[in-house]
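The following block contains the structure, expressed as structure tokens.
Only a single protein chain was left out; the remaining protein chains are all shown in position.
Presenting chain A:
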Amino acid sequence: MAQEGMHVHDGLEATCWELLQQVTDPEIPVISMVEMGMIHQVRVEDGVAHVDVLPTFVGCPALEIMKKNIAEKLTEVEGISKVEVQFVYDPAWTSDRIAPEARGKLKSFGIAPPPIDFKPGDIWEVACPYCDSPYTQIDNLFGPAACRSILYCRHCKNPFEALKPIY
């Protein structure tokens, strides 16, 4: 009996992960929160889905919207009566958590993905997401969202944004 119950839970959790692929960061609609590496854990117990979310920047105003969107999405699932979304800080979100396939999507959206395996003291060099030129300059460390910076490509003369390395 107990084992059967566990199977049901596993199935529900898998369904949740699948649906979470459809929940996006409202400020970067091309990639999902799963691809951003922001979903740490999903547990379903007695019809309650517990979702642990790792914030990218804690002052991000989009966090509450994402929380709401997760809850709305998962209450669609049969067998889930309630959704509890919690922000957790252990492990800490780092920009290395972004899925490899999501990095290309960011680029196509005009946002340069953060460098991989960035360490303190490293120099942040950003290639233009449009022409791949390294001949770029940072115009503003803080762009329209805290997690992004505004840059300018001196080769193709386009302004663009880049996700900050968080490490």
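Of note:
The rule is simple: a contact is a pair of C-beta atoms (placed from the backbone, for glycine too) under 8 Å apart; a residue touches a chain by one contact, two chains touch by 3 or more; residues count from 1.
Operating definition for what follows: contacts and distances are computed from a predicted model.
Chosen from "Phosphoenolpyruvate-protein phosphotransferase", "Thiazole synthase", "Phenylacetate-CoA oxygenase subunit PaaI" or "Response regulator receiver domain-containing protein", the protein name that UniProt gives for the omitted chain reads "Phenylacetate-CoA oxygenase subunit PaaI". Contact with the omitted chain, checked across A:99, A:131 or A:150, is made by A:150. Screening A:61, A:79 or A:134 for touch with the missing chain picks out A:61. Where chain A meets the missing chain, the touching residues are 55, 57-61, 89-90, 92-94, 139-146, 150, 164, 166-167.
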